[in-house]
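Just passing along the structure, written as structure tokens.
Just one protein chain is left out here, and the rest sit where they should.
Right, chain A next:
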């Protein structure tokens, strides 16, 4: 059960949050800092406040505001209009797909560092590109092929009995046997995580039978070896929602992951590399993510420029 001290700390956290939101005075910041350092409950409370904040930051602001401030469902006609529009849209898309036969379709797509993109492919499948990613898309009569050159993608396929959906990486070929999965090209290997149904993985250099990866599983492989199947971290594909969500990660690993989303070098002192973090961080603003980390841990930022940032222990 929550203790009175915890409740009191939350109350104070809310107070400080409101005060700091209005003030730019250094005294207030120092006073907050003193409070924060005073007791572990205070740090705990502040962390909870940040978690709440991050949860709310994931919302599309205007839309969320309008939704939650409106008196729900008052004007039914507008609602109906919305529903009809949605339904109409999908019918149209479906008809268009039915009438047009497949056509050879070639496209190369890139995303910059910190950028995430979502595309609808010629067959109606969806492709999400994470930061700093590159794919070549080759669709023809025999197959739907995506060559992952760099980075990470998530694919939601639509079924097409005539043409398999394939993702090729440096290490092998992934054949979709269902709908949704992520593929990440790492330095030394490829990682595939399956969210729905299954995929079959063929290694580039070893003529061994395909490895089947089922929903909820994750497989790392290079051109000649597969590692044992692991359970998929359900938070690993949160990037499609613009967030990095972690649970008990090492600081060093967290920074490594965040550094994918920003140019330059991001590192930490080895003495704090093993500190643990949990939280949700917005990927569109890694400065904010760093600020949240600094508030949560006994560390501070040393930065020469925006492109050289290092976290070091306090004191």
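Couple of notes before you dig in:
Definition applied: contacts are C-beta pairs under 8 Å (C-beta built on N, C-alpha and C of every residue); 3 or more make two chains touch, one makes a residue touch a chain; residues count from 1.
Everything that follows uses one rule, which is that contacts and distances are computed from a predicted model.
The complex appears with one chain absent; UniProt names that chain "RNA polymerase sigma-70 factor (ECF subfamily)" among the candidates "Alpha-ketoacid dehydrogenase subunit beta", "RNA polymerase sigma-70 factor (ECF subfamily)", "4Fe-4S dicluster domain-containing protein" or "Branched-chain amino acid ABC transporter permease".
Only one residue from A:31, A:122, A:212 or A:235 touches the chain missing from this view: A:235. Within the full complex, the residue among A:161, A:207, A:248 or A:315 touching the omitted chain is A:248.
In the complete assembly, the contact with the undisplayed chain comes from A:52, out of A:52, A:112, A:265 or A:302. Not every partner is drawn; the one left out touches chain A at residues 1-2, 6-7, 10-11, 13-15, 17-19, 21-22, 45, 48-49, 52-53, 55-56, 58-70, 72-73, 75-76, 78-79, 81-83, 85-86, 118, 126, 156, 231, 233-236, 240-241, 246-250, 253, 257.
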